[in-house]
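Right, chain A next:
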Amino acid sequence: MKKSKLTIFAMLLALSLLVSCGITQKQATDLSVPVTNAAPSTGNPETRQDFVFGVYNFSKLDPADSYNGWGTIRYGVGETLFNLNEHLEVVPVLVTEFMLSEDNLTWTLQLRDDVTFHNGKPMDGWAVKASLERLVAKNERAAADLKLAAITADGFSVAISTTQPNPTLLNSLCDPYACIIDAAADDGSVDFNLYPVGTGPYVVKSYVEDVSATLEPCADYWGGTPASKSVTVKAISDVDTLALAMQNGEIDAAYGLSYDTLNLFGNDEQFTVSQAATTRVYMLFFNLEHEFMADETFRRAVCMAVDKDSYGSVLLNGAGTPTQSAFPAALSYGDDSKMTDVPDYDPEGARILLAGNGYKDTDGDGFLEKDGKKVTLRLVTYGRTGLPQTTQALQSALQDIGIAATYEQFESIDAVLAAGDFDICAYAYVTTPTGDPLSFLSFTTGTGNGANYGRYSNPQVDQLLHELSLEFDRDKRAARATEIQQIVTGDCAYSYLFHLNMFMVTKKGVRGIQQSPVDYYQITARTARE
Partner candidate 1 sequence: MVNDVLQIRGVSKRYQAGNKNIEAVRDVNLTVGATESVGLVGESGCGKSTLARLVARLDSLDRGQVILCGEDISQIKGAALRRAYANLKMIFQDPRSSFDPRLTLGASILEALRTAGVQRSKRKAQAEKLLSEVGLNATFLTAKPRDVSGGECQRAAIARAIAAKPKLLICDEATSALDVSVQAQIMELLCKLRREHDMSFLFISHDLALVSGFCDRTYVMKDGILVESGATGQVLNHPQHDYTKTLIRSIV
Partner candidate 2 sequence: MKGPVYDARIRYTFLLVLTLAFLFLSILAPLFMPNDPNHASLSDAKQAPSAVYPWGTDWLGRCVLSRVLAGAPVSIFSALVIVGLTLMVGSAVGIACGYWGGKVDSILMRIVDIFLAFPGMVLALAVAGMLGKGLNNAVLALVATGWPTYARLMRGQVLTLKEENFVHAAKLNGQTTVSILFLHILPNALRPVVVTASLSIGGTILSLAGLSFLGLGPQPPLAEWGSMLADGRGLMQQHPWIVLYPGLAILMTSILFNLLGDSVRDVLDPHDSRNLFQKVKRKRIP
Partner candidate 3 sequence: MTPIDQVGLLDIEHVFVKYPCGKDVLWDVSLRLQEKEILCVIGESGSGKSTLLQAILRMPGKVEITQGAIQFAGQDLCALEGEALRKVRGTGIGMVFQEPGASLNPIRKIGVQFYETLRAHGRISRRQADEKARNLLSVLDLADPERILRSCPVQLSGGMNQRVAIALAMALKPAVLLADEPTSALDVTVQAQIVAELKNLRAQFGTSILVVTHNLGVVAKLADTVAVMVGGQVVEYGSRDTVLGSPSHPYTRALLAAVPKLEPACHG
């Protein structure tokens, strides 16, 4: 396979074409440069230094448990069979060759034979099978994504069959939940959520809940000697303190800083700021079951009140790229120009629209009423950097067009959303964590689906989602994904505000760690301080 600037879909297309021609695709690791893990190590045990990594959101480490796999991958404890490269293309990591059966139902993977778990056991086919079976047993999301029928292992090869053709299986195997761990080690003797046994360059030495994790290099890591003597991941749950600690030199790298600090660190020679556009989109959930939000015209007016450009440039200090689509423009299904029916920023137009639909300020308090009832919206959000700011800006913007709104910030928003206890929720969503649009679109727009908190339901969308789930053709997938977004944004069921550039600050002289477009690759074997 050629190494070029292809999207993941280019690759998938190629795969499917090749597969359909009945040619076995051999994939050697040296053909594609893995993004992170299997780097030629420069670690010299004599001169290695301790490395301290400050993070805003500290995670537990059992990959199968909710989103904890992000931590497992981020802290270099575990690895997935495949990774996404900077172009969100799937590249093999723990796998040497893979092929798809003619019926599109079975993938056969040939595993590397030099990979061992932290406890010294070899990562063979049975281990991978056990790891994946443990995953689908514990994680509903993974089970829904993978659609596993059966796994058979034989030596260093493993055959994964799915219940239906699953074009995104390899993408799903890139998801942090699919991090390969030694399932047999989860025998209850230690808390697997704190001390998972993975294949990554670092082993958890001690884990203090909510405080820090101390990691030791894995002596016989397959990718060479890890470059740091130890890695300490510190939980610094206060963004401002995180910034101060970074400034004060107490940590070597910081992730999760407030965007306000971009200039602070960017203008300081002692630090390196690495930025990467990610697939995280800041978006608004509208609760379509609530009185005013149920009205499409009303929603349209709300959308027109939103000044996406300023949000990205001011609230996020330039780290937000305004968007009409849920996906970054670099992706074929993230083309803003195709989102024709998305209302532009036009507060005056919004006022007129509202006035024309029976929203009038009848009692003269500066806020609109409909049929004598005051329009009041409940805005909710959670503490992720940028969201409270966005929501408060929205509150002010709504006030400008005469809509009263209350603001509430929660630490954990999902319960509030699930209960439908909101009108508008600002949310930051990683739309293509595994390089494919299906999961996000399905979750948020399919009738009755898990993250469809606004209770949006459109049979046309449901039909398209179904088609998308079975489609292996790249262009058609992109077209369907685009179509779904057109319908959804046309219905004003969601408003996608901007895409986020994530950034990471490191001390000068720190290497092997930087902001990746894939937000869960952080600590690697190369991460070290000079």
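Quick note on the criterion: a contact is a pair of C-beta atoms (placed from the backbone, for glycine too) under 8 Å apart; a residue touches a chain by one contact, two chains touch by 3 or more; residues count from 1.
Here is how the candidates were picked: all candidates are chains of the complex that A comes from, given by their letters.
Since we're looking at a predicted model, the values are computed, not measured.
Undergrad: So chain A is shown by itself and the numbered options are 1, 2 or 3; which of them touches it within this complex?
TA: 2
Undergrad: Inside the complex, what are the residues of chain A that reach candidate 2?
TA: Going by the criterion above, the answer is residues 239-240, 243, 258, 260-261, 263-264, 307, 310-311, 314-315, 388-389, 392-393, 395-397, 399-400, 406-409.
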